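Every protein chain except one is present and positioned as in the full complex.
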Amino acid sequence: MTKLYCLSAGEVTTGIKNLDFSAEEYIFQILERIEKIDVKINAFTTVNKNCALNTARSIDKKIRDEEKNIGPLAGVAIGIKDNICTRGLKTTCASKMLEEYVPPYDATVVKKLKDSDAIIIGKLNLDEFAMGSTTEYSRHGSTRNPWNIDCVPGGSSGGSAASVAASECAVSLGSDTGGSVRCPASFCSVVGLKPTYGCVSRFGLISYANSLEQIGPMGKTVSDVVLVMNSIAGMDDNDQTTIFGVPNYRVQPKKNIRVGLVKELVEGADDEISKCIYNAMDLFAKSDCKCEEISMKSIEYALASYYTIATAEASSNLARYDNIRYGFDSSPDTYEMNTYFAKVRSNFGEEVKRRIIIGSYVLSSGYYGKYYMKAQKIRSLLKQEITSLYKKYDVLITPTMPVLPFKFGEKIDDPLKMYNIDVDTVLANLTGIPAISIPAGFSKGLPIGLQIMANESQEQTLFDAASLFESTANVQRSPEL
Amino acid sequence: MVMAIKIGLEIHCQLTGLQSKLFCSCHCDYRDREPNSNVCPICYGLPGTLPLLNQKALEFSSMISFALGCKIPSKILFYRKNYFYLDLPKNFQITQYNAYGITSIGVDGKLEYGDGKCARIRRVQLEEDPGRLVYGESNIDRSFYTLIDYNRAGVPLVEIITEPDFTDPKDVRIFLNKITSAIEHLGVCNTRLEGSVRCDANISIEGGKRVEIKNIGSFRETEKALNYEITRQKTMSIHEIEIKAETRHWDDSRKVTKQARAKEEEQDYRYFPEPDIPTVILGNEFLSSLKTKIPELPDDRKSRFIKDYRLSEHVSQVLIDNKELADFFESAVKIYSSPKEIANWIVSELMRVMDVNHHKYSKEERSLFSDLKVEPKHIAELAKLVDQNTINRNTAKKILNQIIKNGEMPAQLVEEANASTIDDSKVISEAIESIFKSEESAVKDARQNPNAANFLLGKIMQLTKGRVDPQIALDLIKKKLIETN
Partner (left out) sequence: MVSNDEIKHLGWLSRLELADGEITRYASQIKEIIGYLDKLDSISLAEIEPLHSKKEFSELRKDNAVSFGADVLGLANKRKDGFVKGPRMV
């Protein structure tokens, strides 16, 4: 019997519509797979078992009754990062502060997925409040890398990447503030996209750094990522920072793309990784693409700018967690207000507290001009540089991560060392441009990701380059689980 | 001893003229609802929600800026003011801030008031109101918990900050009346609703430290609070006690200012631009269409009353001070064009029966006309009847009293008055006098033949159109016949 859980999203929905198998059968296998595998991987925080089966059955019925409006993601099992609100389903951000929070509304992307007849299979593990690059900062325990369970899966969307790599769901949604979709995609050898800022609605995404983040899809293939994007992207009245109309992306590997390799970022990576990226460049060249190494002057300020802005916004976004209206069980009776706040908020994890403090620092009286305003100006500078680069190139490529997936605990005691692994990914968040990580190879059995970035709102160009690379590089494999 | 006093004002005005809140679609009108029944995920601060700026709020606040002579920038930005408080659902307030460039809806304006006085407006900004707190026990110092109602959270507020250009609390009162009139004329806020306008103040004497007075509940209380504070500071001065720079709270029940509770430390609000609300580009089209959208402002209306209707400055001012009266006046004049006469009726007669001052500060929203049944059409017709000499002024006044009670039209009432029975013996005697003069022969007859008195009665009836009480008339006729025999 076919292992239905190994199918791509596109294959699932085609198969179900063609009555090759039922949605119920498929979901049943997926749930079995999760039950068998997740004890090793720990990608899920909640599994939506009964609801998923019921939805599957109703989709099967719709198909049997030959209804006209079957959605483009019919029957596809999709996991949702646990910082995206799902009505009636616990959404915890891997934090004690939202331990018992059940949202009374769906995030726009969740609503759109439901309208596309996708099946929400469960919520996925993350670093607390999306702050981290390894999913080690979660109250639900760490998620493990399906390629090597002693290694981190990346973060903060570790659960989203690992679940797809381990075939626990066909596709997933993560969120990317400084690389949180691309990093785990790279470490787990799946495809992960950070869309252009404003392309996908953030309504229902529990904010960490709102001027930087986007919800992004992950899947085994570029095709699957495009399929999900066509469902979730688009202008939303509930998010005044969204800017686009109706998405209609296609998978069309194109040649003759002008490619720029960002020198500073390749040189900053470990040797095996640089080597892999140069090989990638060769592959593009072989496909009639003009490839050149380029230099970005201001890139050295990007990481400092990112951490200033992200922590500043986080310190404010997380202020609302005072356990008054939602949180966990702890009575305010007899407490004085400030004492109560300080007591309940001591339940944040260490990394979150650290970022809140740094954020308060950079915004505090006297320091605003020195840090926050400067950091925002760096963004403009980077944007200017990027804009002029994109006059000469269609896409820019870099490694997604400067290092291979490392062992648990390796960087956790040195926050600054941890922050440094974001060096390749923060540029796209700071400038708002779309960026994708696509499997590029392996070293010592551990995945390496290639990052491709296109200009603002040029997702189609990005997909063209990514699918070209995917078809020529032929990296895809499955981890043995 | 004359002391140099400097007073600045911080006025908060709710945009009660809007339908929805500033950042969500909940009702702007939060009064008289069950607690927490007018909330949604956005104004309640649920995780994952984003503020959605209300277009009309921006329009209204720019109208206020315009009316106050402010410069309106071409781009507007919102900022977060970060602090922790139970009435703040997000533990930050979305507001406007000008430290890093002009981003608020109005700056550098001025408003003339009183006798050629002028106060400068530092800035006008748009921001959200917090929720309301209720204390577990009646005394805030003794409760074990606090109760929170978020119905008001997110209601749009316009904050107007003046330079410290005032030197006398009386001037402050006149200025506040002027602002009230302007706001009412713009239609952005119903100032009669409780809590819809409030004014905090700051004051310094003789170049001394600045004291802020907060928690002043209404415009009316502002003058009182200032007077109290001036007395307090002068007294301290006389006794050579140093006046500290501090924030004091106005205690409405005891009518005193008190030191703000516990250490209200210098707050570090860590302002930064609100990332979820884009910079709003207003553009030239916005500004020019603003000028056409703005209703007539009080000063302009007053000038027009003086020029077009030839009313006196005093009468015009009285009408303008209460928009309802000005509106009433113009509606009446549209029906019958006699502006001076109509104005006179309103100012001299109608206002006597309205308690204008009481209504201004009452808790509920009440029209000046709410107990009265009189409408513009009544006054218009009354003026017409007087102009045409159909009735004299005294009669008109009496008729007005009736109109106020039962809302009938004056002409109708005049007719009824003419048709009603006359039983006033004085009036009847007058009628008899004139008949006796004109019907000498009949009178002679009547003296000899008592039945001929009926003829005289008939004549009286004719004269009074059948309105006299016949019995009284007959008695009086007979009496007179005997008297003059």
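For clarity, chains are labelled A and B in written order, and residue numbers in each chain start from 1.
Just so it is clear, a residue touches a chain if its C-beta (ideal position, glycine included) is under 8 Å from a C-beta of that chain, and two chains touch if they have at least 3 such contacts.
All figures in this text were calculated on a predicted structure; none of them were measured in a lab.
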{"item": "Partners of the unshown chain among those that are drawn", "value": "A, B"}
{"item": "Contact residue for the chain not shown (choose from A:Lys61, A:Lys255, A:Lys286 or A:Lys377)", "value": "A:Lys377"}
{"item": "Touching residue (missing chain; options A:Phe44, A:Tyr307 or A:Tyr390)", "value": "A:Tyr307"}
{"item": "Option touching the unshown chain, where B:Pro273, B:Pro295 or B:Gly458 are the choices", "value": "B:Pro273"}
{"item": "Candidate in contact with the missing chain, chosen from A:Ser172, A:Ser186, A:Ser287 or A:Ser315", "value": "A:Ser315"}
{"item": "Contact partner of the left-out chain, one of A:Glu66, A:Asp271 or A:Glu336", "value": "A:Glu336"}
{"item": "In chain B, positions touching the absent partner", "value": "18-20, 25-28, 34-41, 44, 46, 52-58, 77, 84, 86, 133-136, 140-141, 143-150, 261-262, 268, 270, 273, 275, 278-283, 286"}
{"item": "Missing-partner contacts on chain A, residue numbers", "value": "100-102, 104-105, 197-198, 211, 237, 240-241, 243, 298, 300-301, 303-305, 307-308, 315, 319, 322, 324-326, 329, 331-343, 345-346, 348, 350, 353-354, 356-358, 360-362, 364, 370-371, 373-381, 383, 415-416, 419"}
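By our rule, only the chains that are shown with their structure count from here on.
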{"item": "Distance between the centres, which are taken as Cα means, of chain B and chain A, whole angstrom", "value": "56"}
{"item": "In the complex, chain A residues that touch chain B", "value": "84-85, 91, 93, 98, 101, 103-105, 107, 202-207, 210-211, 237-241, 312-313, 315-316, 319-322, 324-326, 332-334, 337-338, 341, 360, 363-365, 368-369, 372-373"}
{"item": "Residues of chain B touching chain A in the complex", "value": "41, 44-53, 80, 82, 84-86, 89-92, 100, 144-146, 148, 268, 270-272, 275-278"}
